[in-house]
Structure formats: structure tokens, C-alpha cells
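A protein chain is absent from this complex, but the other protein chains hold their places.
Moving on to chain A:
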Amino acid sequence: MMERLTGAERQIALMICVVMAIVGLVMAAAGHSDPLGIHGAIVLVAAAIMTCFVLRAIGEPEPAEDRTNSYYDDPTKAGLVIALFWAVVGMGMGVWVAAQLAWPDLRFDAAWSSFGRIRPVHTSGVIFGFGGNALIATSYHVMQRTSRARLAGHVSPWFVLLGFNLFCIIAASGYLIGVTQSKEYAEPEWYADIWLVIVWVVYFVLYIRTLARRNEPHIYVANWYYLAFILVVAILHIVNNLAVPASLTGAKSYSAFAGVQDAMTQWWYGHNAVAFFLTAGFLGMLYYFLPKRAERPIYSYRLSILSFWGIVFFYIWAGSHHLHYTALPQWVQTLGMTFSVMLLVPSWASAGNALMTLNGAWHKVRDDATLRFMMVAAVFYGLSTFEGSFMAVRAVNSLSHYTDWTVGHVHAGAMGWVALITFGSIYSVVPLLWKRETMYSWKLVEWHFWLALSGTVIYVFAMWNSGIIQGLMWRTYTESGTLAYSFTDTLVAMHPYYVARACGGALFLTGAILAAYNVYMTIRHAPEKHPERDYPTSSEAAEPAVPAAE
């Protein structure tokens, strides 16, 4: 991957690696009696591995390709493969966590394998590892195509991709050794947070610079969604992670906010992580890959603009619905509830726009599992946004909050919408990037589709049943005014659904493993596509400027 960098770019890459290694060394030395030291060692090892990669290429001849002729797809390819790796890891952890709830002995009595530690490995693994890498990779792809411009830079895309993965590794390893700041979806401690800010700012600058090179007068709507994802996630991440480290040589830090302000900041972040990490970016995927795969332009481009601004300006206020019946002022709770209900309009506008695009191409949906992934994703997007608006209503929330219904809702969105649109996008982009005729096996894609769909349906139905039973048992009183059921009673009632949930998750994981295998085999074994016309080649490298004997 370093062969396509020029000599100057290789030197910059080397300098970054050396600086990283020094930072890792300082962290390891200063924090040797603290988990911070372990993370210092991880940074050092990561920097050393990257240094080896760069050093191996540093003496190689410079690339002779004409960079103005082609898109720069190497980071996209790497990002997609890494995303699939995280999918298997993150979903595997999810199945393990689910199985622990059904059969607690599966903890095997270790500290690192306790529920509280491996659950964030699952959530961060799928959200940041799988989702984040897929977003970064597809955003590189989409920004170049829609702008008709090559990525603005050759080192920065790698810095963003690999730097983000270093953050993911620091996060996941930290949870296992007990490092957390106890904020959901923002568990990593202060040093990881600072690192992510650096990576994210580079990502933002890269995107803006690529857009600035564009050769299209209008910025295609998918880019707006990706940009909203990058910009707003940066704001959310910085504000929610404002904290004072207890010491510069230790991992522990204390939040800058206290009490209900801290809770509000956290859920302003938490819900907008759903909005801008798990929705906006993936809507960018939807608006690019679905029309592309269906070979039809989006049904209403105007509607897509309207729903974009609707989503951006409604979502940002919805977070307080996580804090119904708490110390948060009543009007703030009502504000969150109202905006959550209003959100249904732009959400259904997007879902409807996607489905109307397919209207007239249903035969393609029937024949092509890849397109079917995207169609079902749009349906689940519509379903889960309706459910979310409904659950944000205070009266509904009094039943659903703290129960498995919430878990079911999240997974309807995360599995049914986010993961399915991602797999659909991966299946449509992998043959293109590696210049293959098709995926290695369309039958495996078909298998994956049905495994994923049945896994999601089983999971969501199990959690609906479990959550509503749980909520009803919690609020059932006897005639004398005491609670009718103990906590243990609810666990016994939920057990069969926990078993069903673990099975549904296992089906979904099996599908993800098939996807990883299928993509690997496509890269290694699928026949190359012979284009009707020649691919643009790097003319100096591959062929003489003038044909030899003519």
C-alpha cells in the first residue's frame, strides 16, 4: 500500500510513525504503573509495525502512474476489509454477551470477560469498528465519484483510516482491562479522546479539500450526509468528552459536568451518535449506492434535500427523551419528546424516497440480493424511526424505558437498517474496486441476506416480547399496594427470550462471517472483469507512449 506514495509522501508517513512511537514510549514510561502504560505499549507497537511498512517501501522506485487519471481507491479497499474484520469480532462479542445473559456461566469466572466489560467491546466493535470503518471507506469512494476528483492527499486518508483503527483498538483493549469513563458509546478515556479529535479533524479537512476540487457544480446529497456525520460527530465528541484527567500519568479522568447537566450532555451526545454516526452517514450510503445499484436516479432529489435539513435540525434536540422522569426540567423532556415525534417526517421522507426509487425496478429487487439488502434496510429504517418516535412519547417511555424493548429498538435500527445497508453497499462496491465480474458467490450473498433478515426478525421479536413483559411486571402492584413481582421473577420470565435473542444474533453473525469469506474469495479468486473499453492505465508504467511496431 506504500508503493503508490511518492518519496516525499513516504517521508511524511515515516515522520508520523516516529512521532507516534515517541508518544507511545512516553505514555508507556509515564504510566507504567497504570493501564495508561499498557496503552502506551500498544501505541508503540502499532507505530513500530507502521514504521516497518513504510521503511520497506522507502527505497522502492517512485510510482509512475498519472494521478490525474484515476481515483485513489487503496484506502477504501483496506477500510472495507478492516470493517468486515470488525463486523465478525464485534458481532461475535455480541453473541457472547447475549449468551452470557441466557447462561451466566459463559463468563468463565474471569474479570475481563464480565458482562460490563465485554458489552462495550461489542457496542464499540460494531458501531465504531464495523460501522465507522465502513463509513470512512465508503465516504472516500463516494466523495471521489460524486466530485469527479481524486482524494486530496495520499497520506491523510491512511492517517485517518489507521488512526481511527488505533482508537478502536485502544478503546476495546481498555474495556477489557477496566478502563472506562462510564459514558455510553463514549467509554474511552481522555487520551484516546484527544487522539480521535486529531484524526477526525484530518478527516474533515480531507473531505472539504476533496470537495473543493470537485468538477460538479452541485454537491450531491450523499456528501451532505457524510459531511454532517463528520462535522457533528466532531462537535458531539469534543463536548461530551470534556474532562479533567486525575493525573497525566493515569487513565482516570473526571467529567467537566456534574449531575443532571452531565446526564443531559451524555444523552445529547448519545442520541446524536445514533443520529449522526448511525444514521446520517448511512443515509449517505443509501443515497449513493441504492440509486447506483438500481440504475435509477433517486425518486425525488428535492425531497432528499428537505429530509436532510429536517434530520439535521430535529435530531440535535431529541436526546432529552432518554431522561424522561428524571431530575431534568420537565420542559426539556417535553422538548426532546416533541422533536422526536417531529423526526418521523424527515425519516419517513428518506425511507419513502428510497422505496419510491425502487418502484418500477422490483424485478431487480427480486433477482438481486444486494439490492434487496438495501431495500430491506430502507424498510427497517422506516420501522425503527417510527418505533423511536413512538417510544420517545413520555407515556410509552414509562413502560419501555430500562427494559429490553429499548434493546430491541436499537437492534432493529443497528441490524435491520445500519448493517444491512452496509452489507448491500459492500457487495455492490467490492467487485467494482477489485475489478471483478461479480462477487465470488452470489449464492452466499443470498444466504447472507436470509440469515441476516431472519436473525434480525428473531432478535427484534424476542426483545419486544421480553421488554414488554419486563415493563409490565415492574409496574404490576398487588391489592395492598406492593410490587407483585420480584426482580428475579422478571428474569425467569425473560429467560426464553434471551435464548431466542442469542440464536437470532448467532444467525446474523453467521451471515457476517459468510460476507467476510465471500469478500476474501472475491479478492483472491473471482475472475477479473474484462471491460468493454480499456481501463485507464498509468501510461508510463504499463505501456510505451508510442506503440512499438505499428
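Keep in mind that, in the parts below, a contact is a pair of C-beta atoms (placed from the backbone, for glycine too) under 8 Å apart; a residue touches a chain by one contact, two chains touch by 3 or more; residues count from 1.
In this text, contacts and distances are computed from a predicted model.
With the options "Sugar ABC transporter permease", "Linearmycin resistance ATP-binding protein LnrL", "Cytochrome c oxidase cbb3-type subunit 4" or "Na(+)/H(+) antiporter subunit C" in hand, the undepicted chain maps to the protein name "Cytochrome c oxidase cbb3-type subunit 4" (source: UniProt). For the options A:100, A:124 or A:144, the residue in contact with the chain missing from this view is A:144. In the complete assembly, the contact with the undisplayed chain comes from A:71, out of A:71, A:96 or A:315.
Check A:115, A:313, A:402 or A:520 against the missing chain and you find that the one touching it is A:313. Check A:53, A:112, A:257 or A:301 against the missing chain and you find that the one touching it is A:301. Mapped onto chain A, contacts with the missing chain fall at residues 68-71, 144-150, 213, 215-218, 220-222, 288, 291-292, 295-298, 301-303, 305-306, 309-310, 313, 329, 331, 335, 432, 536.
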